[in-house]
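The complex is shown incomplete by one protein chain, all other protein chains being positioned as in the whole.
Lettered A and B in written order, each chain numbered from 1.
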Amino acid sequence: MHIVQGRLSIETEPREIREITADVARWTEGQRVSVGLLTLYIPHTSASLLIQENASPDVRRDLDAFLRRVVPEDAGLYRHNDEGPDDMPAHIKSALTQTQLSIPVTDGRLQLGTWQGIFLLEHRASPHRRLLVLTLIGEKK
Amino acid sequence: MHIVQGRLSIETEPREIREITADVARWTEGQRVSVGLLTLYIPHTSASLLIQENASPDVRRDLDAFLRRVVPEDAGLYRHNDEGPDDMPAHIKSALTQTQLSIPVTDGRLQLGTWQGIFLLEHRASPHRRLLVLTLIGEKK
Partner (left out) sequence: MHIVQGRLSIETEPREIREITADVARWTEGQRVSVGLLTLYIPHTSASLLIQENASPDVRRDLDAFLRRVVPEDAGLYRHNDEGPDDMPAHIKSALTQTQLSIPVTDGRLQLGTWQGIFLLEHRASPHRRLLVLTLIGEKK
């Protein structure tokens, strides 16, 4: 058994739902693990992670519209707005999605479903450099 | 230390909140691990996982009603409806719940709380065969 950590840096666009499956898969496959578990962790409070349907761009638009409807950028709703009207909604959208995802690895490859992609959600209205910490536990090939 | 993977196949009813605790416990106990961590992963985008109260069937009804209220099947709200009015709501309900759950194992048994059960949520309006990937990391007894 073996454990290894890595980091990925992603430069996001404002309010982007960004697919990162290829970046994560490339790092994972480079570790040459036969059976394992990959854990992604995002050390931010206004960006988050999600496994989601990756075939249709409309899914991303609908997910974004849903999050804006449930967590509106209405200054009257929040006390915390140090960094603008998108500040507190970004924290709540992060709370409703994931800070961490663990995905099984078999024969060196992520066991994502046919329609699954890994997404980084940038909840802020400005671009950011976001960090991801990857931890892989498994048997070396 | 030891890692093992398995699979479970579950045939769901339409919009079912299905308790799968017994299936997961049986597989886990068969691995004879003294201390470990079990990670469940569902490789689907319109079904998801949840730990929830398992004593009262009313909890399941109320949870289902809540999800329908927050994520209504209203075609006017979504662009993506390739597979019908339950298609995009199923993706959003999956986003609000879990694709993955990690549960501690002690003396070979899942350390669920007294009132906790593991549930598979079928968000589609038709029955499906759903796959679960189980990864157990731990010390053999």
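Everything that follows uses one rule, which is that a contact is a pair of C-beta atoms (placed from the backbone, for glycine too) under 8 Å apart; a residue touches a chain by one contact, two chains touch by 3 or more.
Keep in mind it's a predicted model, so treat the numbers as computed, not measured.
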Absent-chain contact - pick from B:E13, B:D62 or B:D82: B:D62
Residue, one of B:P43, B:P89 or B:G138, that touches the chain absent here: B:G138
Interface with the undisplayed chain - residues on chain A: 1-5, 39, 41-46, 70-71, 77-80, 82, 88, 91-92, 94-96, 99-100, 102, 131, 133, 135, 137
Positions on chain B contacted by the hidden chain, ascending: 1, 35-37, 50-53, 56, 58-59, 61-63, 65-66, 69-70, 96-97, 101-104, 106, 111-116, 137-139
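Methods note: only the chains that are shown with their structure count from here on.
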Distance between chain centroids, defined by C-alpha means - chain A, chain B (Å): 20
